[in-house]
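Here you go, one structure.
A single protein chain has been omitted from the complex, and every remaining protein chain is retained in its original position.
For chain A:
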Amino acid sequence: MKVIGIALSDEYTDISLYREEYTYRFPTLLSRERKGDRFYIGEEAYKKNLDGGVILVDKLLSLFKKKGSATISETCYDAKELLGIFLENLLLEGERRVQGREIPEEEGKDTLVLSVRDADVELMSSLNELVKEKFSGQYAVQLISHTESFSHYILRQDKKLYNRQVGMLEFSSQVLHYYEMQVSKGTKKYAISVSEAQPDALSFGILEDPRGRRMTDQVLSGLCDRLTKSKVYSAFFLSGKGFENTELFPEFMKKIVRGRRVCVESFLFSIGALYYGRLLGKGEEEECLLLCDTRIGADISIKVTKKERDFPLYLAHAGDSWLKETEDIRLLLENQDYIDFQVQDVSATNRGKQYRMSLTSFPKRERRCTKVSLRTSFHGNAVAGIEITDLGFGDLWKGSFQSIKETIPLKGKE
């Protein structure tokens, strides 16, 4: 079973293949020969650029998000194409580096998990489309956020490390991100994780200068005071390229280790993605329900009947990835011109909310002669889109194929 975890960002991309120790970091750079069509990535792309003879493109993820393009020697490449080429080359380079090494033999499906920091709906949907297009022939592909990857990483650690709240600071170039995770106690086991960008942005460039390092140390210390005030952590993690050498920030480190366990893992996100890939490859999921920016936080169901027996039909379960493709459901209306949706927030104690979709605009037909298709889609983890289409009843009653679309909130107020 081939398992690969990738953590993608504008500055650098980490790839973990098969095991945690086979993890490599590449600057997210792509270059192409001016006269020729060979592409280079990472450090090699940078070196080739210094030598001349190539055109360099960086910030591939931002370019992709903006739906931009880049022209290399009169050939215009759109951002999707460039990012696709980068990822293809990344996989090839990763495979080349582990060639000849000891690889664990495990039964399962080849899986690729890609993690990105920003769980923006449009970005995730476009990226999901790209990775499926490029890699679904060879791998079972899954896209997650860094917040989710953080959860997968933590849940693989000793239980003592997450028996209370877990905190993490990610320090990358221009990025300081705080993550938090808590696993619930009790019969319903779920892990809630959240993340928040910090207003302080620090560039790696200033770390070369002692004053720059002192300033960074002060900023990190202040951040530590702010974030950890009156919070009790079972463990605190430090990740990202910025924390590769924690000796640069002595004051911050003195504060953060006071009264708590601190672990440093620079490649946390790609390793978290790798851990998740291993589970998926075996057809498994995390034991506890994950609630984060890439997972739905509520059960959505409708009441249906089959062979005169009523039961709830779940359109989605809490903990499902909102990027997961759903299958259309077909229903026959029996003297009913509406559908009620029950939304139960898994972390709430109330009975949930009910939303009614009226179907009175559909053509009126004989009893049990209107079949509808129900399609569920998600726009992030907070909103479900429902589309109901009138199909008539085969050749017996021609369908109008009229569709009614509505959105249902999955958390908070209506």
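Definition applied: contacts are C-beta pairs under 8 Å (C-beta built on N, C-alpha and C of every residue); 3 or more make two chains touch, one makes a residue touch a chain; residues count from 1.
Here, contacts and distances are computed from a predicted model.
Chemist: Match the chain absent from this complex view to the correct UniProt protein name in "tRNA N6-adenosine threonylcarbamoyltransferase", "Tetratricopeptide repeat protein", "Heme exporter protein C" or "PTS sorbitol transporter subunit IIB".
Modeler: So the chain that does not appear here would be "Tetratricopeptide repeat protein", according to UniProt.
Chemist: Which residue from A:Arg101, A:Arg258, A:Arg368 or A:Lys405 sits in contact with the chain not drawn here?
Modeler: Touches the omitted chain: A:Arg368.
Chemist: Check each of A:Met1, A:Val304, A:Ala382 or A:Ile404 against the chain that is not shown and name the one that touches it.
Modeler: A:Val304
Chemist: For chain A, which residues lie in contact with the unshown chain of the complex?
Modeler: The list for chain A reads 302-308, 310, 313, 329-336, 339, 368-369, 371, 393-396.
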